[in-house]
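Following this message is one structure expressed as structure tokens.
What you see is the complex with one protein chain gone and the rest in place.
Letters A, B and C name the chains as they come in the text, with residue numbers starting at 1 for each one.
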Amino acid sequence: MREISLGIIGVGRIGKLHGENIRRLEGVRIKTVSDIYVDAIRTWAKDMGIPHVTDDYLDILSDSEIDAILICAPTDLHTQIIEEAARIGKHVFCEKPVSMELEKTRRAVDTAQANGICLQIGFNRRFDHNFKRLRQAVVDGAVGETHILKITSRDPNPPSADYIKTSGGIFLDMAIHDFDLARYLVGGEVEEVYARGEVLIDDTFRELGDVDTAVTVLKFDNGAIGIIDNSRKAVYGYDQRVEVFGSKGCMVVDNDYQNTAQLWTGGGVYRDAPKFFFLDRYNEAYVEEMRSFIDYIRNGTPPLVTGHDGFQAECIAHAAMRSLKEEKPIKVRDIYERIGGETWNRSR
Amino acid sequence: MREISLGIIGVGRIGKLHGENIRRLEGVRIKTVSDIYVDAIRTWAKDMGIPHVTDDYLDILSDSEIDAILICAPTDLHTQIIEEAARIGKHVFCEKPVSMELEKTRRAVDTAQANGICLQIGFNRRFDHNFKRLRQAVVDGAVGETHILKITSRDPNPPSADYIKTSGGIFLDMAIHDFDLARYLVGGEVEEVYARGEVLIDDTFRELGDVDTAVTVLKFDNGAIGIIDNSRKAVYGYDQRVEVFGSKGCMVVDNDYQNTAQLWTGGGVYRDAPKFFFLDRYNEAYVEEMRSFIDYIRNGTPPLVTGHDGFQAECIAHAAMRSLKEEKPIKVRDIYERIGGETWNRSR
Amino acid sequence: MREISLGIIGVGRIGKLHGENIRRLEGVRIKTVSDIYVDAIRTWAKDMGIPHVTDDYLDILSDSEIDAILICAPTDLHTQIIEEAARIGKHVFCEKPVSMELEKTRRAVDTAQANGICLQIGFNRRFDHNFKRLRQAVVDGAVGETHILKITSRDPNPPSADYIKTSGGIFLDMAIHDFDLARYLVGGEVEEVYARGEVLIDDTFRELGDVDTAVTVLKFDNGAIGIIDNSRKAVYGYDQRVEVFGSKGCMVVDNDYQNTAQLWTGGGVYRDAPKFFFLDRYNEAYVEEMRSFIDYIRNGTPPLVTGHDGFQAECIAHAAMRSLKEEKPIKVRDIYERIGGETWNRSR
Partner (left out) sequence: MREISLGIIGVGRIGKLHGENIRRLEGVRIKTVSDIYVDAIRTWAKDMGIPHVTDDYLDILSDSEIDAILICAPTDLHTQIIEEAARIGKHVFCEKPVSMELEKTRRAVDTAQANGICLQIGFNRRFDHNFKRLRQAVVDGAVGETHILKITSRDPNPPSADYIKTSGGIFLDMAIHDFDLARYLVGGEVEEVYARGEVLIDDTFRELGDVDTAVTVLKFDNGAIGIIDNSRKAVYGYDQRVEVFGSKGCMVVDNDYQNTAQLWTGGGVYRDAPKFFFLDRYNEAYVEEMRSFIDYIRNGTPPLVTGHDGFQAECIAHAAMRSLKEEKPIKVRDIYERIGGETWNRSR
């Protein structure tokens, strides 16, 4: 088994998470990590046994020993780095969204494909044990033809105003995970989007032109209807439930809980809340995501999330944004056609 | 306690159900039942100890001993009978919908009010133990301000083509229960409706200009967003789940099951399906509904479902029908204003 | 369908309950009720439409129009009334236990059998929807050969000192339900009993020679082992859960709850307690119990609970009492043989 050498570009929370998870995989090492705040990551890198630290990600790209990179840098750098890496043949794992602009995303995905590199996008939920089980039920035909998909997706706490400002809004930052999951679970493409949003939690969202509560209706090309609800603040913790209803049955996926204990008292039955933080809930999913990326590079195993998947989810997010603004349903094709091209019908 | 004397107009499945449930109440008797197929109900009436049977509902209306009537006849007779009863001072319980035409509904409700009779509409779900508990949580403030309401409402089997033909369509026949429940649970009025529907189960629906699968998004005047999904065929049985998500928490109401038994085997964990039939699920709710009607008549206790509630739910259904047809969100006010008037702002 | 005429002897809480439930059955009427506190029951009887009230139960026994009686009088009168009724051919439903003394119970059961009357004992739990489902799984072979039976049986509140004094103790008063349920679910006979008890709730039990917390181990003739735990005070309500573990699987039966609502808040997940009172939990089971008794009388349908079942449960209770006292396992045969006879092997 050939050892695979990795570089991580951007070592914030998610970069560190991937770094730590990679330790649990065999035959992989992280050679170099880069961050503009290079001093802030030295201790972490040392504890992790990572030999090289730099403030210039080009040191990683130019290192011929490094096989692949993880892009955990700010979103506005994503496509540039993807294209640079593609041109020199380095494989890329890139956090979502690929970019804020569909044209850029498309060009990056096309560049990756043209150069034959492996490109995987960070939609970690596809690797979650519950959602994988649900996808399996759909593939096995256990629910029959899909009629209705329902996704509940709520965060425990709103992000900071600074984060919101550059996030791209609730659809491109948060619901994009659900748009990807919707496509993955249904196994079809979204044709039309209707979105409704409100500011019910914090006026900061309004001031920044965003909403904190949203509902999105998706019409799939196989007739299925999807409904997603998002909230930036669920006081009881991270709430991620999904349901696929079809001609043969319905599969319902609940949250994961901290433990199974129930306390029965005179006041009723009590149990601890669901896992509160997304890193707890998706802990193992993140490990699986890295395992899948390595398997993609090493063995060419088709990835669970391609660059094209990243692009499609962004199309849906842009359609939702337009629907919210124009107060009517929007065809995804209209979004896509604005940037031209035949990619739309490309098979997944 | 004065005995209350009732007449039932229309003795099909639902008329019989109410008749049997009334037996469990004290101080109430059914004096007369009417049905155009009078021979078909004689045995039932005898077994029930109901002394008089007729094929002419006017026999009931003209009987001065009868205090109140239950209208379980076909929908197109509802408003006429309500108005006749109102004018002679008989109280009325009327099955939903009041009528297929908003103008007729409104006139019947106005006539009832002008004549001071008790008028209650058959939205039985308000009396369900689960939904009552959920309403209580909203009223108590346990979920805080309502942000998102989700209703899942699916029937175990589609009705016959004959039924569909005269049903008024999925929104006026089936989802109307959910529209009423939505208003009840949220405690606010619906301002805008977006509906999407598909024929995924049986082409008969398409042939009859109806859909069998639908999703409706409701915008409430307090900012809350409601999402309802309906299906005419859930193979696992009657599926009625509701969730209210708010600033302080989320209350989730599950189906009722036939029993609590779980069988654990090598193949996994198995339990019997939810109660399959709406009469099983809402068995006790129907009894409570009659108890409430009698309490309304006897003691003037404000009813849980007024004629105005019947009218409002119909407005939402008509808005949903138009949204489906025009493929855009519809303001409920636009529906209402088409038939003129100030009723919209009338308090419940 | 011939109408069956009943008399009820003893109109306390349970006598009234049966009376009210009988109203929901067709083709049955209660002709006479008797109670030594006759004035206390007149209003109830009138509201119920029961024509005759007496303070002498012999008025019921001597009425040739009455087909069957319900014995809801104090336990020390049970066997005497059973024998009197048996000798004049009246069918008997008798509350549990049949008596405090095995000899008396056996003689009453023998007398009933010798005179060919229907005799059913009030073990209502056999009629519960959950336990029936569990029994069905055992009969169907879904759990395979039974290895372990577990019964949790806890009351919400201890009875009064007066009640405890004459109750016969926790095993003969309370656990006897579980002993019967154990035999019913396993479908075998108990050979040996080991019981352990403590006073952990209220010293009154100790003063009266009783315990308030008990554990009983049953060895069945088919090798299965049963474990029952009883408590006189479960603060969260009536707790009745059962589990049958076998070679092919395990069926677990949970409590019934007041509703299915779950409230998720920052403090965790909350739901209302199980049904608190045995009359709520076993409401429908009591109706089924009466339906079964009438079906036994009218059609000779084999009863779910015979006089022999009453006797066997009492044998187990007496064995448990002796085990607690002598601090060692007791063979049920030793209990039985003390009163002589071959009945032990009589098939159910």
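As a convention for this text, contacts are C-beta pairs under 8 Å (C-beta built on N, C-alpha and C of every residue); 3 or more make two chains touch, one makes a residue touch a chain.
If you're wondering where the values come from, they're calculated on a predicted model, not measured in any experiment.
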Inset, instruction - Among B:T54, B:S247, B:T265 or B:N283, choose the residue that contacts the chain missing from this document, as touch is defined above. - result: B:T265
Legend entry - Among A:D59, A:E84, A:D202 or A:D272, the residue in touch with the chain that has been omitted: A:D272
Legend entry - Residue numbers in chain A that touch the chain omitted from display: 23-24, 26, 47, 129-130, 133-134, 137, 142-143, 248-256, 258-266, 272
Legend entry - Touching residues on chain C - with respect to the absent chain: 145, 147-148, 150, 152, 154, 194, 196, 198, 200-201, 213, 215, 217, 219, 223-225, 227, 229, 231, 233-236, 239, 245, 247-250, 327-329
Legend entry - chain B residues touching the omitted chain (full complex): 234-236, 239, 264-274
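Everything that follows uses one rule, which is that only the chains that are shown with their structure count from here on.
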Inset, instruction - Select the chain whose centre, defined as the mean of its C-alpha atoms, is least distant from the mean of all protein C-alpha atoms. - result: B
Inset, instruction - Quick one: report the Å distance separating chain A from chain C, using the average Cα coordinate of each chain. - result: 59
Inset, instruction - Mind checking the centre-to-centre distance between chain A and chain B? Centres are C-alpha means, answer in whole Å. - result: 42
Legend entry - For chain B paired with chain C, centre-to-centre distance based on mean C-alpha positions, whole Å: 41
Legend entry - Junction residues of chain C - those touching two or more other chains: 264-266, 272
